[in-house]
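For this depiction, one protein chain was excluded, whereas all remaining protein chains were kept in their positions.
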Amino acid sequence: MTSSDALPFAEADEYASRRKGLALKRRGPCPLAMTSSDALPIAEADEYANRREGLALKRRGPCPLAMRRVAVLLLVFLALGCKREQRQYRQPPPPTPVKDLRLGRLSPGPTPKIVGIRNPYQGNALAISEGKRLFGAYNCVGCHANGGGGMGPPLMDEKWIYGSEPQNIFATIVQGRPNGMPAFGDKIPDTQVWQLVAYVQSLSGNESALATNGRPDQMQVHRQDQSLPELPPRAAPAVHP
Amino acid sequence: MNELEERALLEKTWANESGPFAWFRQVDHRSIGRRFLFTAFVWFACGGVLAALMRIQLARPNNAFLSADRYDQIFTLHGITMMFLFGVPVMEALAVYVLPLMLGTRALAFPRANAYAYYLFLFAGIMVYTALLLGMAPDTGWFSYVPLASPMFGPGKRVDIWAELVNFTEISALVVAIEVVVTILKQRAPGMSIHRMPLYVWSMLVTAMMILFAMPSVMVASNFIGLDRLVGTHLFNPAEGGDVLLWQHLFWFFGHPEVYIIFIPGLGIVSSITAVFCRRPVFGYTAMVLSLVATAFMGFGLWVHHMFATGLPQSGESFFTAASMMIAIPSGVQIFCWIATIWLGRPSYRPPFLFVLGFLAIFVIGGLTGVMVASVPLDLQLHDTFFVVAHFHYVLIGGAVFPLLGGIFYWFPKMTGRLMNERLGHLSFWLTFVGFNLTFFPMHKLGLAGMPRRVYTYLPETGWTTLNVLSTIGAGILSLGMLVYFGNALWSMRRGRAAGSNPWDADTLEWSTSSPPPVYNFQHLPVVTSREPLWHEPDQAPIVTGLAPDKREVLITRVLDAAPDHRYTYPHPTVWPFASAVITGMMLVAGLFTPWAFAIGMALLAIFLTGWFWPSNPKKEGDA
Amino acid sequence: MTFFAHLAFVHQSALDPAGEHARAIARLWDVFLGITTVIYVLVMIALVVGLLRKREGDASRNPRSTYVIVSIAGGLTVVILFGLLIASIFTGRAIAERPKNAIGITLRGKQWWWQVEYEAAHPSNRILSANELTIPVGVPVTLHLHSSDVIHSFWVPGLHGKRDLIPGHDGSITLLAEKPGVYRGQCAEFCGVQHAKMALWVNAVSPSDYARWADAERTPARAPQTEAEIAGQQVFLRAPCPLCHAIRGTDASGSTAPDLTHLATRRSLGAGALPNTREALGGWIVDAQRAKPGCQMPSINLRPDELSALVDYLGSLR
Partner (left out) sequence: MSARATIDVSELPAHAFGNRSIMWWATVGVIAIEAAVFAATIATYFYLQGNEKSWPPADTPLPDLLWPSINVLILLVSLVPNQIVKSAAEHHNLRTIRIGMIVADLFAVAFVVVRALEFRHLNVSWDSNAYGSITWTLLGFHTFHLVTDLADSIVLTVLMFSRHAHEGKRFVDVAENSFYWYFVVISWIPIYGVLYWAPRLL
């Protein structure tokens, strides 16, 4: 055996060829890698292609199956549910806006809206909670606190210096901004940047409350972090039998 | 009024009216009981398919048949299905059908509530399997431990669906439990004093009592997690004074009795079948009853043995080890009594009895491995491994499913008027018996060889492949056996040999009325003078007269001596239970998304329940 | 070719104990297995004889003798269970003892890997590693168990039973390896999507080897030699890696992912997801989500030449 043994190199190899068409020069090719790799590229390639078109979310997973089976009413859940509950662990880096992206002036005020790029993770529960984790792991908390702001600007309010559109936030993270926001362009992989974008958006209530997770297993943080921001603190919790 | 007129009148009074929506209005225990059974077996089949998928995935190492995420949803839903959607409901369903007949009464107590419970149960399964099709089924295990199920580590609505499913099924189970208790205590045929109750009735009484005290605990737990996820309470948040072990205590205080709730009815079925097919009463009636009651009490005293690996104080561990081992005593006594019955009796090897023998061979192994996992040191190695998987499948499939298959075969003629095919019965028994052992026996070894539960794959170097392959082959045979069994049932429903009122020459009252029974069960309620009424000149036994044939009247008797006390009139068919169940279902589903759903839902429900309880008109009023 | 070329087989069995505690439990297991087997055989014999024996007389009678036999059987059950209980309690006491002079190791369960930290008075003597423990044979080692995310369970069947790592409830477990060897274990409490790939290894070595190993581990990372390695280090520091990973002796000091200072000495990548080979490492860096879907290692975009240099560098970290 073993396939698991072989895959990685094949993977690396074909991953490389995907991006630049260059082949990673292989030291002492291990035969097993060869054997198991030949099947891969085709399948991989078209899967990748599909993902490129952003079809992945709809195409994979049980949704079409469900469509056939469940009643009309459930189709609503389907739309929400599938999008929200998708667990697409092998998202390829989605098309990056940064390369072709130029912001007119890096100063407060209206910012040119970047078109044609959407956050592949919009409204996805897993991505938002991953973004939440990364927000801590990459120490965004250090400056932005838990969205409340500190050295850096607060993220919970509606005031966005560089635009609150997902792609603007993406650009802000990737390119950095004057007065302290570093450029994470080649530090954070695009997938994770998008996850951060999804979380940051959830902080300002721009994400569906149904997709964001509730209170964390940590010391109390600001209310907006909870699934019911508008709930007055003194109102009775609805308790059911 | 002569016999025929009275029968005609009863027919008219108890008949299920026809018409487009009649199906949603029916409340009689036979039609609801049949639906209940059928639905439960549908969920059982779904759970079985999930199990097969898991076995395929584990048949070879590093298998890519199922993704990790999908596998987690599947093993979770398999557990949920077998525990919440099959184990408890199917036993209650059988009781709903059989009990009133066995007790010699015309209806189950609170027939409308019974219908309500059924619809809730139906909706529960629909909800959770829809979730599976949508790829958003619960994926944190049927035990749904926090913090994995807490809002931070369980994103999305998956765990909330688990919580609502628990509410659905537990409300349903609790309602039926109350009906069962009341029916057994207050509606027994005159003369069936407490010490003349059939052992099956005893087992259902004990089970229903356990349900009343165990299930609230898990409902509390599921609502706690719901609150944590929905309105941000901190009950399970260690950083704010919450506690994650609290969850395990609440869950297992229900979770352990749950096991007994599932197989005690099985023990009752075994007693019924053993007596009939050994042509003699079960040996040691009193010992049997006391064992059942003792099991029920002890069942609440050993939930902590699911938590040995969390590290508890020595003394506590010793106590729960002792308790867990001692519960083997009542089970042992019952085993000995059945063997004594067989020893003294005249066994006839017909399929129901074969399933009982299969039960004995399997269940005893489950009990003995249970003694092993009760020991703290051994449990530290065995806990959360495939050994435990093997153990509780020996207990639950051995202790509940085999008796159940025997029981269905046994009561099938009463329900349908036709006998199941015996040759196919033998075939299905041997297939399931061999398949079962081939599937689960290797898992003991797998666990000792270090294979943990709930893994979606494993490495070839671990050396677990061979045993897993064996197990998967066994699963195939087991599924085949199930197919033969249920194929046989469906076929026999139409083509089976016609059964008389008492094809097995059995001893209990349900066999004294025709098969299938008339809508009023008994024209004259029987009067019981011994533990085996039909084995002691049933024709000379006295009968009850004077129940009004123009009202749905039942005889209420006294708790201990079952002396006639008063008459009670049950309500007519109505759509309110169905409507209320729909509202409840909508409330619980909407409750996935907002807590306010419960405020609004309860208000709506109040209106519907009022409609339910409001007497229809002075002549045929009554509520349930 | 096995998964781990330098490993003949995976030792992960409770029936083949290599530690004091596991041995005690295995002994108890033999007792239980023997007794329960005898009981089962006897019961089945009674059943079969009961089925096949010749019948005479009235089936419904309840002879006195049967009462006596059943009562005796019940009595025996009680006695046997009591015996087993005593045996169990004594073993429980034995394996629960906590020696004073034990080596202290802090083990943190993470989704889905193990962070290992050897405790030492002086911080510079701390050893930080992942997914592998090296312990001296014959010396008790006490693991202090913490979890900061969900519940995990430490289980190396060859050495001892399980102990859960529970947020808010720190626990500990003591190991004592009796013979040198490599003992595999894996998380035993369902902890999320990659519960299946959360393995760890315990290398039991002679005390002298242990001392040598510890010294080696304490030293900072080996400086890159060849120009490929130097380039690789540049890639490492420029790429996302340092945000999560640390390599002592460089600027990389991330703490949310395994410390890579001596990566090349480890058996596996991703807590048992892949063997630690050059090919696997390459694949792991560019597409960890394939080998371990859902794990927290992202797929890194690297040019092939960058990747190969990086793999050279990491491969040199002995």
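By letter and in written order, the chains are A, B and C; residue numbering begins at 1 in each of them.
Note that contacts are C-beta pairs under 8 Å (C-beta built on N, C-alpha and C of every residue); 3 or more make two chains touch, one makes a residue touch a chain.
These numbers come from a predicted model, not from an experiment.
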| item | value |
| --- | --- |
| Option from B:E5, B:D550 or B:D565 whose C-beta touches the chain left out | B:D565 |
| Touching residue (missing chain; options B:V42, B:I126, B:I194 or B:L212) | B:L212 |
| Residue among B:I126, B:I178 or B:M493 that touches the chain left out of view | B:I178 |
| Hidden partner chain, touching residue among B:L85, B:A374, B:M451 or B:L555 | B:L555 |
| Chain B residues that touch the omitted chain in the full complex | 3, 109-110, 174, 177-178, 181-182, 185-187, 190, 212-213, 215-217, 219-221, 224, 227-228, 231-235, 237, 240-243, 246, 249-250, 253, 524, 527, 539-548, 555-556, 558-559, 564-569, 602, 606, 610, 613-615, 618, 621-623 |
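Following the convention adopted for this analysis, only the chains that are shown with their structure count from here on.
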| item | value |
| --- | --- |
| Between A-B and B-C, the pair with more C-beta contacts | B-C |
| Most centrally placed chain - per-chain CA mean versus overall CA mean | B |
| From chain B, the most remote chain by mean C-alpha position | A |
| Cα-centroid distance, chain A relative to chain C, in whole angstrom | 33 |
| Mean-CA-position distance for chain C and chain B (Å) | 38 |
| Between chain B and chain A, distance of the C-alpha-averaged centres to the nearest whole Å | 44 |
| Residues of chain C touching at least two other chains | 3, 167, 193, 293-294 |
| Multi-partner residues of chain A (each touching 2 or more other chains) | 1-2, 4, 87, 89, 217 |
| Of all residues in chain C, those that touch chain B in their complex | 2-4, 7, 9-10, 12-15, 22, 24-25, 28-29, 32-33, 36, 39-40, 43-44, 46-47, 49-51, 53, 55, 59-63, 66-67, 69-70, 73-74, 77-78, 81, 84-85, 88-89, 91-93, 95-96, 111, 149-151, 153, 155, 157, 160-164, 166-169, 171, 184-197, 272, 293-294 |
| Interface residues, chain A side, partner chain C - complex | 1-2, 4-12, 15-16, 19-20, 22-25, 27, 30, 32-33, 87, 89-90, 92-93, 133, 137-138, 186-192, 217 |
| Residue ranges of chain A in contact with chain B within the complex | 1-4, 61-63, 65-66, 69-70, 74, 77-78, 81-82, 84-87, 89, 125-126, 128-129, 210-211, 213-220, 226-228, 231, 237-241 |
